[in-house]
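Mind looking over this structure? Questions follow.
Missing here: one protein chain of the complex. Every other protein chain is in place.
By letter and in written order, the chains are A and B; residue numbering begins at 1 in each of them.
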Amino acid sequence: MKPENARFDNVLNAAPEQFLKSWLAEAALSLDNVSIAKTAPHDAQELLASLQEALRADADVTRFDDAKWSRTRTVLSELSQSRAAQGASAGETNYFVLAIKKPFFAGLRQALDANPQAAFDAVLAASALIDRMAQWTATTYQRSRENVIQRQQQELLELSTPVVKLWEGVLAAPMIGTLDSSRTQLVMETLLQRIVETGSELAIIDITGVPTVDTLVAQHLLKTVTAIRLMGADCIISGIRPQIAQTIVQLGIDLQGIVTKATLADALSLALKKGGWAVSRPVR
Amino acid sequence: MDRIPILKMGRYLLVTIQVDLLDQTALALQDDLSERIAATAAQGVLIDISALEIVDSFVGRILASISGISAIMGATLVVVGMQPAVAITLVELGLSLDGVRTALDVERGMALLNADGASRSDH
Partner (left out) sequence: MTTEPTSTDACLDGSMPLSAERDIVACRQLVRKLTQELKFSLVDQTKMITAASELSRNTIVYGQGGVMRWQIVSEGARTGLRLVFEDEGPGIPDIDLALTDGWTSGTGMGIGLSGSRRLVNDFELRTVVGQGTSVTITRWR
């Protein structure tokens, strides 16, 4: 083992219980969550074990991005992911890692009591390493939060894009809100799946609730209609407001023979006719 | 090499694809169908791809070919049962399979062919 690694390793081994206690106490100052407080000791021990493993494998303490630190990085990633999922703040999660400085510096000072210059250098090196660890934790925390938010958005999306059966063989997908790529993707997948499940040959996509239609949105809609036709069903787009009709003409968007109707009612009427249904009202 | 079986159902031929297709198997199908259409004077061909999880540009081109060849020989091809994921992928790939008739399942495919046949006999 390199001398500086050995020095760090000794600090971790000198009085492990005391070390852990001091670390957890410091970290607890910034901790509100009870369930996280319960798992903190386990997390700390895992992190310590990974640090020792790396130090003993002669990992370079100035290169945290080295392969030898990979287990430590994994432990920190998992830590920040689980904390993020449990709703801990970025600050809390970060501080958990930074708090290790307290017992670490205390240990170094004790070990290098006789040599202040060496103590200073060691503390500097330790601080840099721990900062890199905290930086890594912060980055993965950020990404985890983004993943959580993305998943929630997805669920929200699913809730707000219902596909309903309007009639025998006729499905309707009312779209509400801005049509971005992920929303259209989801509607397309859901709609196609329901077409297969119900054996419906006609789908009505209603865009009354869509504020604007630009070339990109039109492209998404066209893709959806093409997929529906490929499967052997057909599609009507309804809810085309005057402004949208004007925009479509102005932008020169080619609707490629897709039937469009101003209202969902008109679309349903056409769908029934196509299906061979006739609606009659008995004279009273 | 396994050849895909072709069933005769009245005036129509039915093909069910259930395996991951080797390129040569697809080509053989094209040949076999051409021969069977001629031999039976079939008026329609149904290719059931409900078990096919991947349709790439090669298979797509073969389907388009079979459609063209059938038409020249007086038969209509209907491809049935395309899976949603396959349809989405084909659109993204840029394959429109123009000219290939499709239906949701064999039953509807037959109804399509029957309707075609009815309008044909009006001439």
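Here is the rule we use: a residue touches a chain if its C-beta (ideal position, glycine included) is under 8 Å from a C-beta of that chain, and two chains touch if they have at least 3 such contacts.
Fair warning: this is a prediction, and the values are worked out from it, not measured in the lab.
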Listed residues A:37, A:67, A:156 or A:245, member touching the removed chain: A:67
Contact partner of the left-out chain, one of B:9, B:41 or B:54: B:54
Chain B residues touching the omitted chain (full complex): 20-24, 53-58, 61, 84-86, 88-89, 92-95
Missing-partner contacts on chain A, residue numbers: 65, 67, 70-71, 73-74, 77, 81, 139-140, 143-144, 146-147, 189
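The rule is simple: only the chains that are shown with their structure count from here on.
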Inter-chain centre distance, chain A versus chain B - centres from mean C-alpha coordinates, in Å: 41
Residue numbers on chain A that touch chain B, as the complex places them: 188-189, 192-193, 195-196, 199, 201, 223, 226-233
Interface residues, chain B side, partner chain A - complex: 79-80, 82-84, 87-88, 90-92, 96-97, 102-105, 108-109
